[in-house]
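Structure below; questions to follow.
== chain A ==
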Amino acid sequence: DSDRDESGSDDQTFVFGAPGDPKSLDPSLATDGETFRVTRQVFETLLEHEPGGTKIVPALAESYQQSPDGLKWDFKLRSGVTFHDGEAFNAAAVCKNFERWYNWSGTYQSTNFSGYWQELMGGFAKNESKETPAANFKSCTPNGDLDVTIEVNKYSATLPGAFTHAAMALHSPKSIDAYAAEPPPTGQEGSFTYPQYSQTAGTVAGTGPFKLTNWDKGAQQVTLERNDNYYGTKAGVQKLVFQTIKDANAGRQALEAGDIDGYDLVAPSDVKPLQDAGYQVPTRGVFNLLYLGMQQETEPLLAKKEVREAIAHAIDKQSIVNSKLPPGAVAANQFMPDTVEGYSDSVPEYAYDPDVAKEKLKAGGAENLSIDFCYPTEVSRPYMPSPPDIFEILKANLQAVGITVNDKPMKWAPDYLDATDAGKCPLYIIGWTGDYNEAFNFIGTWFSVYDSGWGFKDEKLFADMAAVSAEPDQAKRVEMYKALNNQIMEFLPGVPLTSSPPSMAFAKNVKPPTTSPLTQENFAEVSFT
Partner candidate 1 sequence: MALLEVEDLAVTFQRKGTAPVHAVDGVSFTVAEGQVVGLVGESGCGKSVTSLALMGLLAKRGVKVGGKALFDGNDLLTMPGSTLRDMRGSEMAMIFQDPLSSLNPVIPIGLQVTEVLKRHRGMKGEPAEKEAADLLDRVGIPDPRRRLKEYPHQLSGGMRQRALIAMAVACRPRLLIADEPTTALDVTIQAQILELLKELVAQQGTALIMITHDLGVVAGLCDEINVMYAGRVVEGAARRPLFASPTHPYSVGLLGSIPRLDAPRGEKLKPIPGSVRDNIAWADGCAFAPRCAHRTDECLDGPPALVQTYTGHAYRCVNPVTGDEVEAVTAAATLPAPSIVDATTDSDGEA
Partner candidate 2 sequence: MSLLSVRDLKVHFPIKRGVLFDRTIGHVYAVDGVSLDVERGGTYGLVGESGCGKSTLGRAVLRLVDVTSGSVEFDGKDLATLKGEPLRKERSRLQMVFQDPMSSLDPRQNVESILSEGLAAHGMIGDRKARRAHIQQTLDAVGLPRGALSRYPHEFSGGQRQRIGIARALVLKPDVIIADEPVSALDVSVQAQVINLLEELQNDLGLTYLVIAHDLAVVRHISDTIGVMYLGGIVEEAPSDVLYVSPRHPYTKALMSAVPVPDPEVEDSRERVLLKGDLPSPANPPTGCRFHTRCPWRQETRCDTERPELTLVGDGHKVACHWAAEIEAGEIQPKSDAVVGATTAEVA
Partner candidate 3 sequence: MSAKTDRIDRLAELTARKDEGGHGLWYEAFRRLRRNPLAMTGAVIILLFVLIAILAPWLAPHDPAAQTWLGEIRGAEGFIPGPRSGNWLGVDGLGRDELSRLIIGSRQSLLVGVVATLLGFTAGAILGGLSGAFLGMFGKAGRWVDSILMRFNDMALAVPSLLLAISVATILGQGLVTVMIAVGVTQIPVFARLLRGSMLAQSHSDYVLASTALGVRKRRIVLNHILPNSMSPVLVQATLSLATAIIEAAGLSFLGLGGANAANPEWGVMLADSQQYLATNLRLAVYPAVAIIITALGFTLLGEAMREALDPKLRK
């Protein structure tokens, strides 16, 4: 390990500790962040977010044009780009990717594989299941070598964010042919065998600054090597290794021992000590939200606004921020962080005030409220470093205003996720990290239709959501989002709690990548100093 750090030349190995294993080397088959962290270094998208920000900027497309109705998207492609396998990047290659996705059949149509495609672009050329949404993708038309037009059936707020999404990164035409040659994934819903090409390095090829060379599942390492033919600034290190480290302490100690050069998800209490010891601990911009969920059906008293208000007033968000969250964390007052466009400055506030809370409880006829409160154990999320602790604080808050809280600890997966999703928990804590800068990615996820996690039906709210989702004009949408935020907070379906920026840590001799609120760091920026 040490010789690597001392050698100073640029053919060095950079080892990064990731909190989980990737699932697939083909990002279009994946839905998880750990997969995307890896594939983002290998594959590139038409558009991307500006480094360190949430603004959408051109990537493989040098520029793009949106038709006023938002149905036609013209991309002017970058020239002189080649895939890792030597194939040229051009309009035909782009369309080959879109057609691959659009024409997926059989097991590929399962949400297990094409979850993000379905979310971003709807269904397929031929939907095989009733549950698959109607296709929104209409066509991809090359206009010459470097111009391409993508048409959709109707405008959706997922655009243009979809074109930045890692799941829609572009593969080389040769590799797509190779994928097609392989038998499709086998198995039933939930139990699929990933196609071989997505499990071993060699077939997949993108345009990114790194090439995939090895995935050692036993050692839980993915190895990438510098793409020396990269069109842009070449990667700062010769070799990039993502090593899975699930245990936060192990990550920290590995960094201190010099075995790794950086890791993600630094525990809040480790941030300051690491900084004090001279390590670089850049903090991302906040792009997530932790909230207290309420299910109005399992606990009818929650259907009363007074009771929900009482709970909101009872909670001391700031004490959570102070004691449990990393530097840069803030208390939230609506269902999105302030970094998202559409954030409203004028939402109704429910300040911490136990006395008001008690009164509201009385008004709601819930003085003796006794309520089940679910929380996950054995898990740490970027927006929620130690759920049991946060639960304890919330519980103490609620008990202080006379609510009896019944602990319902559960294991994160699948128990907790199942229970909260199915509406079995009257109170629960959970959160969301945004995929791209679009308010719909936050509030739309929760409030656009009836959701068993909330258990309420507010037709007006649902209709307004549908409207904003179909509005192609960006500026108009932002205003509508602000209004919606006010509307939601007026209704108060749950209590937004906090937004906390997850931190990364890097060794002293590393020039770290620009942190991204979307956790979309570009490791090509990394180099040793």
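Regarding candidate selection, all candidates are chains of the complex that A comes from, given by their letters.
Criterion: a residue touches a chain if its C-beta (ideal position, glycine included) is under 8 Å from a C-beta of that chain, and two chains touch if they have at least 3 such contacts; residues count from 1.
Keep in mind it's a predicted model, so treat the numbers as computed, not measured.
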Options 1, 2 or 3: the chain contacting chain A in this complex: 3
Touching residues (chain side chain A, partner candidate 3) in the complex: 248-249, 252, 267-273, 319, 321-329, 377-378, 385-386, 388-389, 392-393, 395-396, 407, 409-411
